[in-house]
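Just one protein chain is left out here, and the rest sit where they should.
And now, subunit A:
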Amino acid sequence: MMPIWTKSGKKHAVTLLKVQDCHVLKYISKEESGGKTSKLLVGGKNVSPFFKSESAVEIFKEAGVPRKQKVSMFNVTDDAIIKPGTPLYAAHFRPGQFVDVTAKTIGKGFQGVMKRWGFKGQPASHGQTKTHRRPGAISTNKAGKVYRGKKMPGKMGNIYRTSYGLKVWRINTKHDIIYVNGSVPGHTNCLVKVKDSILPTYKDCNKNPPFPTFFADGDEKLPEDLYDEEIFQFTDPSVTYA
């Protein structure tokens, strides 16, 4: 995570996400998947093809791509279908866009009710016998049972969570890095799924994104760094207020 300053002098914290060997693996049509839109399978980081069964490695062989550590599905409209085997780059996103980031949160193991659900517990003194971090009452007398989904101690973390509506501040095309506003679930160097935002406020925010994606061997030659309009670039002199 890094600080980033706007032209008005405000500071924002930014997370760096690296796009590492992303390839489109497979196209699943609407009828096959049974959903409302067709789907595209996309794979992430390259890993060794050994120590896995044949069936698991089949998909990668068909696409002609080394085995990937993470495979995720994206709902795609019919006009945005990409041929399996195309590489995806960070330039697929542009600064000023809004993005949702999904990842597995940091696993905390078996945790008690105070850390997991934020319960208040009991006082430390004034006669409490062996009760300082317990949940207390779990149901009423009238119910006569404990409802399903009651908040109780258990394994915390290591589940998929999404942060919505994160602004993309800057893109580095040379190293394929996306600078995303705020914090993102997951530990450092974990694998993450980045999508266009579903939030209704940002529906019309994408002004001319590369459609269907940014092709590296195409005619467009992008500069090494793409900045948002409001970012203070370090090549400019210091900020002054007129």
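Criterion: contacts are C-beta pairs under 8 Å (C-beta built on N, C-alpha and C of every residue); 3 or more make two chains touch, one makes a residue touch a chain; residues count from 1.
The working rule: contacts and distances are computed from a predicted model.
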| said: Please identify the absent chain by the protein name in its UniProt record; candidates are "Palmitoyltransferase", "Cytochrome c oxidase subunit 3", "Large ribosomal subunit protein bL19m" or "Tax1-binding protein 3". | reply: "Large ribosomal subunit protein bL19m"
| query | For the full complex, which residue in A:I28, A:I177 or A:C205 touches the chain that was left out? | reply | A:I177
| query | Pick from A:S53, A:N141 or A:N189: which residue touches the chain that isn't shown? | reply | A:N189
| said: If the hidden chain were put back, which residues of subunit A would touch it? | reply: 2-3, 5, 9, 11, 16, 18, 172, 175, 177, 188-189, 232, 234-242
